[in-house]
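Each remark here refers to the structure printed beneath this line.
Omission of a single protein chain aside, the complex is shown with its protein chains in their original locations.
Labels for the chains are A, B and C, by order of writing; each one numbers its residues from 1.
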Amino acid sequence: MQSTAEMEFTPQEMIVVAGARILENNKVVFVGTGLPMIATVLAIRTHAPGIIPVFEAGAVGPTLESGLPFSVGDSRTSSRASYTKGLNAAFELTQRGFCDFGFVGGAEIDPFGNLNSTMMGTFPDDYQKPKVRLPGSGGASDMASSCERTILIMPHERRRFNETISYVTSPGHLDGSPGARERAGLLGEGPYRVITTRAVMDFDPDTRRMRLIHTLPGETVESVQANTGFELLVAPQVTPFDPP
Amino acid sequence: MQSTAEMEFTPQEMIVVAGARILENNKVVFVGTGLPMIATVLAIRTHAPGIIPVFEAGAVGPTLESGLPFSVGDSRTSSRASYTKGLNAAFELTQRGFCDFGFVGGAEIDPFGNLNSTMMGTFPDDYQKPKVRLPGSGGASDMASSCERTILIMPHERRRFNETISYVTSPGHLDGSPGARERAGLLGEGPYRVITTRAVMDFDPDTRRMRLIHTLPGETVESVQANTGFELLVAPQVTPFDPP
Amino acid sequence: MFWTGLSPDEARKALVRKDKSKRDKCLSLKEAVDTFIKDGDNVAIGGFVNIRQPIAIAHEMVRHGFRDLTLSFQSGGMAIDYLGGGMAVAPDHFSIKRVEMAYWAHESFGLSSVFRYLAENGLIELEDWSNYNMSARFKAGAMGLPFIPCRSPLGSDILKQCRAKVMDCPFTGRPLVLLPASNPDVAVIHVQAADPYGNCIIRGTDATCPEMAMAAAHTIVTCEQLVSHELLTRTPKDVTIPFFAVDAVVHVPFGAYPSSCRRHYYFNKEHIATFHALATRLQKGHPEGLKAYYEDYVFGVKEFGDFIDRFPVRKLLEEQLSEMENFERLA
Partner (left out) sequence: MFWTGLSPDEARKALVRKDKSKRDKCLSLKEAVDTFIKDGDNVAIGGFVNIRQPIAIAHEMVRHGFRDLTLSFQSGGMAIDYLGGGMAVAPDHFSIKRVEMAYWAHESFGLSSVFRYLAENGLIELEDWSNYNMSARFKAGAMGLPFIPCRSPLGSDILKQCRAKVMDCPFTGRPLVLLPASNPDVAVIHVQAADPYGNCIIRGTDATCPEMAMAAAHTIVTCEQLVSHELLTRTPKDVTIPFFAVDAVVHVPFGAYPSSCRRHYYFNKEHIATFHALATRLQKGHPEGLKAYYEDYVFGVKEFGDFIDRFPVRKLLEEQLSEMENFERLA
């Protein structure tokens, strides 16, 4: 990480800033645990106070003024919420179409924005005895199935960006073929942006493959590609993402 | 009604008393509107204080101490209830199996305890322009489909007791054939008792046809049969039902 | 056309396009009805029989005039009677094409002569369901599902005249009903309390109001109390309709009168009986009385406040007092 060593902020901080900036004000955002939660709180406290966060444990639209939650079911998500039931209620309203964005993390990703947060190893052979067992879907698969668009956020390491991933936990653009999501019965447009410790990507409208659009401070098109396990498409003009 | 004219209570009062007496203490009773509601309140205030009334609008287990409700969604059903959500919650717990009895009225009944509360006339021909339009199922069809047993209560008039009814709103023993309810996909044992202004009936275990077991004050087997539009089975010993 | 409101896909698209932000949605009743209800709409009517019926909205709809509405509800009383009566007395001004319902009457207060008049004369298209059926259909719509499974109305004639399908369960092999979702164009609902964004608190039975609001493309809410967002969300778990399911919030005290509203007022039994008597005369071929009633109480007034003004204060206090006996508390 020399490239960013001389700056006053870490890649971990920068990814949160980037995540926050991507979020539009006054939208309903289904917020996954971890980085999405941190970035959403930052967005609400800076340029997007009108964001309506939805947490899968049930809370809709809390002000989050009592602090950063440690869990998407945290007491801090219930205080000053507009609505708080349970998981079914949160996922039902998402399936209905109330969530403009799903903001979700993962451990491994492919060029079409399909995410793995279940296991490393060979599926299905090693499923019952995986090389590495990850936590599992949680609500990620549901967000990916039912939110109108999804924003994916994860550390940018070559081993996490693979042409083929061990297990598809959260469907993205599937095989990228036209209408693939609709044919599968999924709702929503699927992955919209990928935010990492090195760059921001979108998806090519025709091929639905991941495409580099912004580099984070200290990164270049080359350095990002070098840390990506598959060939990245590159937008006509890649612009640098300003530091905080 | 000469037969009861000289008594201190009307058939309307007697049917309520009979209805109340049939209810067992400490059972969960899904209470329909009208006569069932009145009889249940009487039962709770006399021999069966442990009855747990369930009202389709959502209230479970209210004490009903603020008076007789005018509606199954009445404010009086919510006060001191153990649980109050809405219609879906009430019917879901019924479908799950929480209701020992469904207590329901109707306008027309057949020998197998199938009830009509929808229309008089020829179905389906006259459905869109019925001779007489009745209120409709309300929750009756749901109680009949999902309560473990049902108790039917209605005025005893010849025109209301017919071999074939205009419309089956609430399924009873259907055609009476063995396993008819299970084959239809219905839950529960179906009709258990029929309480009227003249008598109490059960259903023959083999044929599932209505069978006279008690006559109300002033009635005889003959007078009850005379006021029934189909042939009633008669239990080995028909006992008179004591006045209040 | 199979779907009588929005199809599941249309319902999803309508919501995706919608501005779901937290904003002030307070309108006058006239503006709300004028903005969100159109001829031919499928309108879901909130409440249950004579509990929390959206009476003020029903009056405004009749005053406004609409053609070929479909009404969807589980059990309806006075609000449905007011709408049906509007069609009976002024068919060229206000008309209902179809009802999807489980029950239309008044429980202890009797049958609906308005319903008998319209149905027995074949003036409206009927689709009968059970209370659970209609409630579950709204629930499916609120869940973004095209259908939801159910036991009822298996074994009944309801199955022979409605759009439900029966299938053998792929897990148990036994028959089960699939109820098609209901996604109405508009839901009209009266609640005890709302904030300007549309968050609602309902006391007593929720009936099927939250499901209707979440299923409909647009929702109009009238409330007894319009309070600050801070007060309303102090107990977020009391909120059963979240703001982004609501498009218009209208402050209308007594908005469910003469039906009842928990914590506020009990039924005006006498007025329900008066209306019933006039409707019965109509059904027997004498519409004059009901026409006069509408001229006097609905068409003859500018807004719902004028309707409430027709009642003696002591009568309104009487209904408030009776409700205080149902739910005793200090001010």
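Brief remarks follow.
Assume a contact is a pair of C-beta atoms (placed from the backbone, for glycine too) under 8 Å apart; a residue touches a chain by one contact, two chains touch by 3 or more.
These numbers were taken from a predicted model, which means no experiment stands behind them.
The chain that is not displayed touches the following shown chains in the complete assembly: A, B, C. In the complete complex, the residue from C:6, C:55, C:148 or C:261 that touches the missing chain is C:148. The residue touching the chain not shown here, chosen from A:82, A:118 or A:215, is A:118. From the options A:110, A:142 or A:219, the residue with contact to the chain not on display is A:142. Taking the complete complex into account, residues 26-28, 50, 52, 59-62, 78, 80-85, 92-98, 100, 146, 148, 187 of subunit B touch the chain not shown. In the full complex, subunit A contacts the hidden chain through residues 33-34, 56-59, 66-67, 70-79, 84-88, 91, 95, 118, 123-124, 127-142, 144-146, 167-171, 174, 181-187.
Those residues of subunit C that touch the chain absent from the view are 2, 7-9, 144-151, 165, 167, 169-172, 174, 176, 178, 180, 203, 237-238.
Here is the rule we go by: only the chains that are shown with their structure count from here on.
Shown here, the protein chains touch in a chain-like sequence that does not close on itself. Rounded to whole angstrom, the centroid-to-centroid distance between subunit B and subunit C, based on C-alpha atoms, equals 28 Å. Separating the centre of subunit A from that of subunit B, both taken as means of CA atoms, is a distance of 56 Å. Shown for subunit B are the residues in touch with two or more other chains, of which there are none. Along subunit C, no residue makes contact with two or more other chains.
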